[in-house]
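Notes for the one structure printed next.
Every protein chain of the complex appears in place save one, which is left out.
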Amino acid sequence: MTTPSTPTRGYTASKDQLLARLRRVEGQVRGVEKMVDDDRYCIDVLTQISAIQAALDKVALGLLDGHARHCMREGAAEGRADEMAAEMMAAVGRLMKRG
Amino acid sequence: MTTPSTPTRGYTASKDQLLARLRRVEGQVRGVEKMVDDDRYCIDVLTQISAIQAALDKVALGLLDGHARHCMREGAAEGRADEMAAEMMAAVGRLMKRG
Amino acid sequence: MTTPSTPTRGYTASKDQLLARLRRVEGQVRGVEKMVDDDRYCIDVLTQISAIQAALDKVALGLLDGHARHCMREGAAEGRADEMAAEMMAAVGRLMKRG
Partner (left out) sequence: MTTPSTPTRGYTASKDQLLARLRRVEGQVRGVEKMVDDDRYCIDVLTQISAIQAALDKVALGLLDGHARHCMREGAAEGRADEMAAEMMAAVGRLMKRG
């Protein structure tokens, strides 16, 4: 539900899908909490954490894709193409180094 | 609170700290859901996702550390050192490739 | 030295800088070979490998940046914006997962 003043983001088209994925990630994190609480084997907990990282990578790629397709196009039309490319590269760099 | 039959894991000593970190990660994921719901700028959402991944990496390193100090020592005492080293390397490989 | 028929890539502007960085990476790899040949301590060899990965990440970000600024703009002018965004996201995904 967006009001007329809400900007349209690159991910708006797939916002429901994005939210569904994030809720699944939230459930995965709760699952890992339960594994730790139940004293499950460290290696099995680590496998689940890797699965969460993979799921977050997919969410991030979906956001980047929407950004490259929509926001950057709008930015280019406003003469801010270089600024936005620099900003996107900084985000990719953080994702590659993970924070 | 462990019953006598619960195995002692490498992270048992720091279980409370681990659970506190995971609950913070869960809160961060909920924060990202809210950002998406509020149509916040893609790049800001991506910055938060990188922060979650960095937090999960720290949790994973803490688990690995406990595993190397405790479980592997017990495993070595039982003649399973090579098997457990292979298992730990597979876990590290998954963390490096993220799932 | 380019012939008139050579396409101009996003990185052409900084091609010399890119080649200088890659030659430095090549030297770093040879340095690691020498460390292994000299039976240097595993952890020190791993530290050097991490430094090479960081240097390659920088080269990759430089290439991506040029691609986003130049190739994608040309692609957009030719009506291939979506195709090129998808292609770039696949490249980012490979970099995040490292191959």
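Labels for the chains are A, B and C, by order of writing; each one numbers its residues from 1.
One rule holds in what follows: a contact is a pair of C-beta atoms (placed from the backbone, for glycine too) under 8 Å apart; a residue touches a chain by one contact, two chains touch by 3 or more.
Just so it is clear, the structure is predicted and the values come from calculations on it, not from any experiment.
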Neighbouring displayed chains - absent chain, whole complex: A, B, C
Hidden partner interface residues of subunit A, rising order: 96-98
Missing-partner contacts on subunit B, residue numbers: 57, 60-61, 64-65, 68-69, 72-73, 76, 81-82, 85-86, 88-89, 92-93, 95-97
For subunit C, which residues reach the chain that was dropped from this view? 2, 6-12, 15, 18-19, 22-23, 25-26, 29-30, 32-33, 36-37, 39-43, 45-47, 49-57, 59-60, 63-64, 66-67, 71, 87-88, 91, 94-95, 97-99
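As a working rule, only the chains that are shown with their structure count from here on.
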How much rotation, in degrees rounded to the nearest 5, is required to superimpose subunit B onto subunit C on the basis of Cα coordinates? 180
Can you check whether subunit A and subunit C touch via the same residue numbers (shared by over half) or via different ones? same
The distance between the C-alpha centres of subunit A and subunit B, rounded to whole Å, is 19
Centre distance in Å when subunit B and subunit C are each reduced to the mean of their C-alpha atoms: 30
Whole-Å gap between the CA centroids of subunit A and subunit C: 23
Residues of subunit B whose C-beta touches two or more other chains: 97-98
